[in-house]
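So, subunit A:
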Amino acid sequence: MNAFHAKYQTEIEQILAKYPPERKRSAVMPLLFLAQRDDNYISPNELADIAEILEMSVTDVASVVGFYTLFYDQHEGRYRIQVCTDLPCALRGAETFFEALCKELGVSSGGTTPDGLFTIEEVKCLAACHRAPVFQVQGDGEIAYYENQTAETALQVIAALREKAVQEARSREGAA
Partner candidate 1 sequence: MLVRGLLTTLKAFLTEKTVTVQYPEQKRMVRTRFRGRHVLRRYEDTGLERCIGCSLCEAACPADAIFVEASENSDEERYSPGERYASTYEINMLRCIFCGYCEDACPTEAIVLSDNYELSFHDRASAIYTKEMLLEPVPPGGKPTPQRTPPGVYTRAIPEMSDPTD
Partner candidate 2 sequence: MANQVTLTIDDLTVTVPEGTLVVDAARKAGIDIPVFCYHPKMEPVGMCRMCLVQVGRPMVDRATGQPVLDADGQPKIQFSPKLETSCTIPVSEGMVIRTNTPEVLRAHRDIIEFLLTSHPLDCPICDKGGECPLQDLTRAYGPGQSRFLLDDKMRLAKHVPLGELIYLDRERCILCARCIRFQDEIVDEPVLSFYHRGRSMQIVTYSDPPFDSYFSGNTTDICPVGALTTADFRFAARPWELKNNASICTQCPVGCNTTLNTRREVKSGGKWVVKRVMPRQNELVNEIWICDKGRFGYHYAESGERILSPHVRKEQGLVPVSWDEALDLVEQRLRQAGAGTVTLAGGRLANEDLFNLAQVTDHLGGRKLLHTQVGGGEYVQRYGLGKGSNLGELGKGDAILVIASDLQEEAPVWWLRVKRAADRGAALMVLNPRPTRLDPYARFIHHYRYGEELEALGRLAAGEGELAEAAEALRSAENLVIFYGSEGLGLAETTALAREAAGLLAGSGRAGKVNSGLIGVWQQNNTLGAYDMGFRPEADLAGALSGSGLAWIAAADPAGDHPALEAALKQAGFLVVQDLFMTRTAQMADVVLPAQAFTEREGTFTSGERRVQRFYPAVAAPPGPLADFSIAARVGLRVGIELEGASAATVMLRIAASVPAYAGLDYALISEVSEQWPIIGREDRYYGGTGYDNHQGLGVQLQPDAVTDPDGEVSIAMAAPAPLQVPEGAVYLAPVTRLYDQGLTLKPSMKIVGQRMARREVWLNPETAARLGFGAASLVTLEGEGWTASGVEIRVDEQLPPDVLLAPRSVGIPATGPEAVRLRPLVTEPEA
């Protein structure tokens, strides 16, 4: 049993149980999401471990990571804030919203805050043009959607996430 399998043993076994044993590779996407849960990226070791569990070649697993835009193999922020700046959103002020957000976080597009918590990036259509500005936050194994945003409301979301991280760190320290 490799490191990844040991780390999420019960989850992995639950996931694998959903698929017939000879079609193990069907579980590749759930496992990749699992690998992404803690630090929002898939490390080369996790890639190799998933390949081993599913009896696939590492290259095949990596190619799935490459194909889907919500899988990452680069270690960046714990939360990825993804703002749609396509035309309909831009018409509703998404660009200024994005710039304001960048300014507040002190990073440029695609950048990560120094505390390693947030990466902000522009993405293509999030399918909510009529409720723009809209952004999604990917992190902790979840994706949350925020519509009809202003810089202020977005910053509240960010502050809440930051507070959550601080609380977690504190409780970890307390446990230690």
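Going forward, a residue touches a chain if its C-beta (ideal position, glycine included) is under 8 Å from a C-beta of that chain, and two chains touch if they have at least 3 such contacts; residues count from 1.
The candidates came about this way: all candidates are chains of the complex that A comes from, given by their letters.
Keep in mind that this is a model prediction, so the values were computed, not measured.
Within this complex, subunit A touches only one of the listed candidates (1 or 2), namely 2. On the subunit A side of its complex with candidate 2, the touching residues are 47, 56-63, 65-67.
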